[in-house]
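Okay, so here's the structure we're looking at.
One protein chain is absent from this view; the other protein chains keep their places.
Right, chain A next:
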């Protein structure tokens, strides 16, 4: 049994209320930070913890905080990125709807550390019901004196607001999110300047994922060194994985980083194996944007070692034989899954969600979708397979924001690991175009 740092009390009745949350030790980190620590000391603890951004990029949170510009007399902001829209990822929604006060506590402690007096939670518009839950919890925190003027008599003021988006995956990119929060289309900004220097309203701003902020109370309470003891190497602490697809027990699992992937998939404590007694064919381990891996490579590294649920182990081998931990959206596919169809589905998603600002992404995602559509529907040619790789390559690295890579990587990886399946779609076009068609080699791969 791994330790649960964030979700320990998630099933306690009434934990979404201030009273019950407080009874279970809630808001201790705010008291400890505001009464006994300087803001810089809080930043230092987060640095020591080794916490890495849980939204997908994995950048060290403490280091990100220390980049924040602090000119005198200029307001600065903390913005929580709750625009969770990466296919396969649904942890933040659960965390916020069941433990709203954990996020609010994290926002207060983090805002104090950063010297922000106004903070925002930018939540994806589809989650309006979660927004109501958060607003209710925020009202409770104001009433209890943890938000507003002169928090706990310290002289520190903080206002916290929730802001809904309008349905656009691109707003998960931090600068697009800030544009959207300013009431504009979610077009990512050129960087530099980075948000730490010019973010919301051109003021210094830190943007962090929900799960990263929810980890801050634990770090402050236990101390950064204690937090860093959990996990393996530079992958410290716990991480929420949202498991979905063809699993017996899909859901949210908080694990200590370092659990073997095989144990995560097959043990009864976690996903309980593949549904309907079938074999596993492939896994997308960190949300739809990370490279897909066939069974043998997700369970073992190319060197034959057990693949672990850590940033390093999952990316071992680069993109030739590895993938990324990403946002922790763990999508398992059984042996009957059509990889071409799945890749087309993801491409359609990225084409739909491209903001259209830069050509390689706007046009490239459209090309990928079209070529995959014709392969999947029995009109493809052999040259199309290399065309996919070529288009993916021309998107990668040539766009303002990482949506280009997010669209290109899954396609390139699917061709890399399942090329024979793409070829079969060309040579058996009519057969492949039938709904439910299964590539005959699938069972061999599994």
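Here is the rule we use: contacts are C-beta pairs under 8 Å (C-beta built on N, C-alpha and C of every residue); 3 or more make two chains touch, one makes a residue touch a chain; residues count from 1.
Keep in mind that, in the parts below, contacts and distances are computed from a predicted model.
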Among "ATP phosphoribosyltransferase", "Polar amino acid ABC transporter permease", "NAD(P)H-dependent oxidoreductase subunit E" or "Polysulfide reductase NrfD", the UniProt name of the subunit that does not appear here: "NAD(P)H-dependent oxidoreductase subunit E"
Omitted-chain contact residue, chosen from A:245, A:258 or A:366: A:245
Listed residues A:181, A:196, A:340 or A:395, member touching the removed chain: A:181
Residue, one of A:188, A:329, A:380 or A:402, that touches the chain absent here: A:329
Chain A, residues in touch with the chain not shown (by the definition above): 84-90, 92-93, 120, 124-129, 132-133, 135-136, 159, 161, 163-169, 180-186, 201, 242-246, 250-252, 284, 288, 329, 331, 333, 337, 341-342, 345-346, 349, 352-353, 355, 435
